[in-house]
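Accompanying notes for the structure given below.
Here's a slice of the assembly, chains where they normally sit.
As written, the chain order gives the labels A and B, with residue 1 at the start of each chain.
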């Protein structure tokens, strides 16, 4: 077991990939800077050379496209976008090209590219430096979307993403970088086998989260336990293709669902979780209306008091879950 | 509708009443020229067939014909190897065929059949033939240019002197990503040849209505890469320019840019000549047809007595026969199975 935090776990994944897979290289903004991507890639340029750790011009579109192109030639490039917001310039390469390539050529070629989009928000950065657009990408067939919530997943799902033959969007959240854990040695596992997992069982309510909100749900479950409420926590991990079975199984047991998401509400991931449950769980098995906690449908503010009410807090989850459990049983 | 614009920089290259004479082939390898003549003819006949079959309602998918532009792909491909990586766009039948792609897989593809080069999943606008170096052509304008730069990066990582080629049009040069891609290639000195087929039009709009100058290579110059602007209806000019640019790239001198001035005979999409008439291509088109790249090479070979009328006729008959045979086979070929819809979304099939 090695003690790592989420950030250094990402770095460990890069090192594993670069050590064992010569076809892996990285393109991205800030890769030669000390401060751009937190502690997640420190000194990789020095260790592996600037030919494999390529810092880049401010050209999100062409850098992403170039990675897609290289991936069609036997490489496994990783493109790093230090903020999901910047990635909006790269939509064509990701959505029109990478996600559709295999299908368009009859399964004869696969862009084994990984796009790493970092969610970096808070700190009064505002509307263009705070976005979490994972729901968009979960909507795009052909693009696998991964959102690790733990240091172990941060490392192992990055490795699985890069070794997967499909284009993968790997989204990590800077709010998680200091989270520590003891990690076993790396085992390479196929991404296709990964999906939502029940991190904690419970009998009163199912909390569903992904990435940062999973950690919030775990903390909320502790808070709820103190109030005598037994909360299950499902961590989505891979949101496209989304396998809802673990969520459904848990809700069948608890009868209550609270989906927590770090993105916006309308057409967001939490709504999809509710829809999957609503389609599958017989109303008679539900003890309360399903609910979601998301960002309000507003751009991120900068002002301190507005930032405070913009983001969901663990307390909000505890309160919402407790309210659901209190709702008149039927 | 065209417009007087400040920088008309192509000189005679954009004048359809110039550059009409037979090519100057003396000292050239006749065998090769005859092969290239046949390649151009094959491309033309295939596209004519496709056009006819669209008219007949046999082909449904959008087909962008490059009839009149055959010399570009044939002249460029001569200098490529199977290990080079080529990307095209919506008007890429010629790119595919000039690299050696088969007629049957192309026609099967256009019909959405399983034997198609993209297994019937792409149609005319999505061609894939890696065995001949064609990694892909897709219809989002400029969509593959950065991919080609990535392929060039891969080629450099591989070692050796392979290169990548990005075919695109004068319209595509208006997409920002082309400029990003050129900068990446120039900053990183990547082995990529940008081939701009400047046919003066982006669908119905003449370049004078879209850009301040008609010469696209000025962008490559701004990115400080070697650039040449030549008559794209002159097979020899295309070939010579490509030879020199490709040699520089293979020597490790970084990216290069070839602008080939040409003209398409049909409308932007589909077989009709008059599709874009509303924008006054009408009168120019007749002139441009006289600058036919095939005729100019054939005339030269005739003048040099390297091509007898009957050889020419036989060549054409053989080409037509090849096309017809391929068409009949493609027409009879099966469609992909319904499972293809989900099976090819991810590697490894729908189960995963």
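What to note about this one:
One rule holds in what follows: contacts are C-beta pairs under 8 Å (C-beta built on N, C-alpha and C of every residue); 3 or more make two chains touch, one makes a residue touch a chain.
As the structure is a computational prediction, the values presented were derived from the model and not from experiment.
Overall, this complex is built from protein chains in the amounts A x2, B x2.
Everything below uses one rule, namely that only the chains that are shown with their structure count from here on.
As a whole-number value, the distance joining the C-alpha centres of chain A and chain B reads 41 Å.
Listing the residues of chain A that touch chain B in their complex gives 25, 51, 54, 56-57, 59, 61-75, 77, 92-93, 96-97, 101-110, 112, 141-142, 144, 164-166, 192, 241.
For chain B in complex with chain A, the residues that touch the partner chain are 85, 87, 116, 118-122, 126, 128, 130, 135-136, 138, 140, 143-155, 157-158, 164, 176-177, 180-181, 183-184, 187-188, 336, 340, 343-349, 352.
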